[in-house]
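Left out: one protein chain. Kept in place: all the others.
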Amino acid sequence: MRIAGRGRIDRRSPVRFRFDGIDYSGFQGDTLASALLANDVRLVGRSFKYHRPRGVLTAGSEEPNALMTIGSGAGAEPNVRATVQELFPGLEARSQNRWPSLNFDLMAVNDLAAPFLGAGFYYKTFMWPRAFWERVYEPVIRNAAGLGALSGAHEPDRNEKAYAFCDLLVIGGGPAGLMAALVAARAGADVIVADEDSRMGGRLLAETFEVGGRPGVNWADNVIAELNAMDNVRLMTRTTVTGVYDQGTFGALERVSHHLAVRPEALPLETFWRIQARRSILAAGALERPVAFRNNDRPGIMTAGAVRAYLNRWGVCAGRRVTLFGNNDDMHRTARDLLSAGIHVVAVIDSRHDAPDGRGYRVYKGAMVCDSSGRRGLESVTVRSIGGEDRIATDCLAMSGGWNPTVHLTCHLNARPTWREDILGFVPTPQAVPGMSVAGACNGAFSTHDCLREGAAAARDTLEDLGLRAAAIDLPEAEDAPHAISPLWAVPGSGRAWLDFQNDVCVKDVRQAAMENFRSVEHMKRYTTQGMATDQGKNSNVAALAILADVTGRGIQDTGTTTFRPPFSPVSIAAMGAGAQGKGFAPERFTTSHKASAERGAPMIEAGLWYRPSYFPAPGESHWRQSCDREVNMVRTSVGVCDVSTLGKIDVQGPGAAAFLDFVYVNTFSTLKVGRVRYGLMLREDGHVMDDGTCARLGDTHFVVTTTTAAAGQVMRHLEFVHQCLRPDLDVALTSVTEQWAQFSVAGPRSRDLLNAVLDNPIAVKDWPFMACGQVFVGGVQARLFRISFSGEQAYELAVPARFGDSVFRILLDHAEKIGGGPYGLEALNVLRLEKGFITHAEIHGRTTAFDIGMDAMVSDKKDCIGKAMSRRPGLTDPDRERLVGLKPAGEVQLLVAGAYLFSPGDDPVRVNAQGYVTSVAFSPTLGHMIALGFLRNGPARHGERVRMIDHLRGLDATCEVVDPVFLDPEGERARD
Amino acid sequence: MLAGSEPAPGLSGHAVLVDQSDAWAVVRLQGPQATDVLARLVPVDLRPRHFKRGHTVRTDLMRMNVSITRVADAAFLIMAFRSMAATLVHDLKTAMEGVAARG
């Protein structure tokens, strides 16, 4: 119910929302949880395993029960904590994990089967009959598992990633954090303060404490205003620091627009930040512990701190007759706040025998709550004291088992926290994270005064590290109550006492795990699933391990904690993958001829990051083979133009250039004359082929190396490695010029005619023999011409500075079309090279050697080179290795398929009998049948033999003849014309 | 990298010079929130306090290799590979829209 005169909600701005189909009203400033409680909605969900009715337990991000689906359609988001979701007009929420309704859930039958569903039951059941596992048990369990469901639709929202840098990252904007930020910022440090809440202030927002003589909230507001006005401060609200990583790197999730009713289209839903901080201060506060007793999970049972937060921050009381239970002074603090708001406090049940007296309320000293009643909402609790058992009618129980400092981030680099018996909690171990100090409640300092003091002290120490001077700062006055607490982990008795509300794990489950010898805390966790839900045990870890310690006769420090890992609270995969959707996934690379090719309707294929035209459909052509066959014929009878700019081009210059190239190539380039090009092969150091290409000598100390498109980056990196790491003695400079030059292949018997229509000075045959290179001019622009051929026809490659690429491409096509030529794409490029037995990375796929592809003779024995020594290993030169051959159909089946395996006729076509495999296939319009390249054991000695080509996946069985890989013009005369 | 003027005549005697004038797509990003925009894309601290006018860096912008120079108080010169010009514009535009939408 709503309490008048309390809370910092805006009562002038009512907000309408819907929960499970029913309309309600709240106020601006409410969370979904506070608004539901204000409307007396106590039942908010059903538990995971037993489907027990559950209510709101907390007021923060550690909430285990009130998990809901917000929104509908593609943007519906499951498992949202109602305690974190800010209310906005038109918000639609639905409860989860129940059917047909929250009030009447058929799956609650699980609760009756509880004796069979205890810890580890799934290791002991669903085993028989075996066949049932896949067909019956698994589908049923899958259906029943999980809490919320994804929409299944494409993610409609944008998310973002971003980087931030600072001198000091303050994690937590409560009294300790604000104080630390103030001291550091006033001294000139670059400060970022991050808090997961929608406003800074931490616990001050939930308490009635005074700071410096005025309400704590007002003090916080003043500090926030001062910090906001400073250039060197960045305040990040709704930002959870999710993880600590090495060398001062932090991950943080900012919930940018979950609280908006109307979201501008470009506004991200979430931003995932990487924050680089020289120093950090953890001021993350503490989380209250529930107490485990029989039936402690009913709607209406909450933590005491949450009851105060709902009252003081949101003006909501969770019940009309409130009872309080626990082992420390928090219940009394809550009772006083409730009384001052006019709410009936039935009693405080304090487990301590030396509990203080209540002023205005009854106190049961040395007593415990041992049971509760009211399935869909608390109706009564049973109190056990020396005098016996009493039943108390109550609709809200505020419990406090103590406070757990929020140590998590200090443990992300594999440190463990330290147990403190005086506060019955773990605190961070010093130096757990290099450069991180800890202050306030997360350090076990629970009074407001101590928080302020530690925040200021941590900042002063940090400033010293940063080489800055802290100005003197007055600590405002604040309450300094001691933290008096007495152990109470579980109330003795029968029945189920809940520890992990999310995964439905009880005290008896932990005891059972220990009994079955799962005594280590890591084993107990996995066996019971305690601490494995989305709250990651924030509400149960310490109690569970205390019980485990007790049962196994060890101390709590010895029992220890499990490993803490990022993220602190759940992060959506959409935020992690921000920026990678659609076109953002990878850069797109376009050639200078892309526009002209697209205008001609050429479909594009992806070659790495590049887009390249597949073929150029002519009018009347409806199938790619028609275009491809035509283009192949056009190149072999007239002339074709193809953009080959994507191949890597590396400029190699310097006095050491020739020696350098001799070292990286298997063959010799120091003997290459100026004005000539030579084909080269590069090996990896393990003796296998890395890449092939051509190398042109433009001057005594000036070469240009080409690589394949796919290996361009890899080769550049390799060359830099060789130079810097192996041969720093060589004076050579390497520059990638792939982008600088647009390069076009002009190929076919009429290629010279086409060039001479375009070049400023026509070229004569005698001046440009096969494999010549040099400078030419096109329209006054300095260009390079290389007479090299990948098609086997007379061919050239013309390179112009990229700004002229589009223009030169269009001019070439213009002239080409006048003589029966035109553009050709990658399909035709591939057929042309296959007809000539030229290899690509389909053949040099990483496990083939120079020997395998028949280029062993290219490896010079006069010099060392990368890969030479290892390439001589007997296993790499065994004639029986799979070696390059050509294949053509020799039987009824005319289809050849790449990836097929080769078998001797008569051999059973199983893997152990495989003689080789097929790497490239194409239909050759020049020869009129399909051709293929592949690798066959002792291939070169088997020309003329018949082999079987088998592809079991596609059901292909074709007889082939093994032939020379060069199908056309074996002497290579056409290129040398 | 030498940009904006022809190399001095004698320089080629002391160093290898390779013309890259056609290899880069260049954009100028300016406005009071230019630093915020680049914060979405670049893993280097570009804030005016640390990256002053005249400072230059080679780093990543999303997945592209780029050169970034602060040419004025609120303006950056950004260079990416020519072939990736469309991606550069796309990524900058997306970041700009996200920053502008925060108001």
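Which chain is which? They are A and B, in the order written, and residues in each are numbered from 1.
Assume a contact is a pair of C-beta atoms (placed from the backbone, for glycine too) under 8 Å apart; a residue touches a chain by one contact, two chains touch by 3 or more.
The rule is simple: contacts and distances are computed from a predicted model.
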Name the absent chain by its UniProt protein name; which of "Sarcosine oxidase subunit delta", "Acyl-CoA dehydrogenase", "Sigma-70 family RNA polymerase sigma factor" or "Peptide/nickel transport system permease protein" is it?
"Sarcosine oxidase subunit delta"
Kindly state which of the options A:R313, A:K538, A:R612 or A:K868 is in contact with the chain not pictured.
A:K868
For the chain left out of this view, which of A:M230, A:L413, A:I819 or A:A914 touches it?
A:L413
Among A:A393, A:L726, A:A857 or A:V910, the residue in touch with the chain that has been omitted:
A:L726
Touch rule applied to chain B and the missing chain gives residues 43-44, 57-60, 65
Interface with the unshown chain - residue positions in chain A
245-249, 274, 276, 413, 685-686, 717, 720-721, 724-726, 728, 864, 868-870, 873
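To be clear about the criterion, only the chains that are shown with their structure count from here on.
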Give, as an integer number of Å, the spacing between the C-alpha centres of chain B and chain A.
27
In the complex of these two chains, what residues of chain B are touching chain A?
15-16, 18-24, 39-40, 42-45, 47, 49-50, 62-64, 81-87, 90-91, 94-95, 97-98, 100-102
Chain A residues within the chain B interface of the complex:
158, 160-165, 190, 256, 264-268, 274, 276, 579, 583-584, 586-591, 610, 651, 653-654, 733, 735, 737, 739-741, 801-803
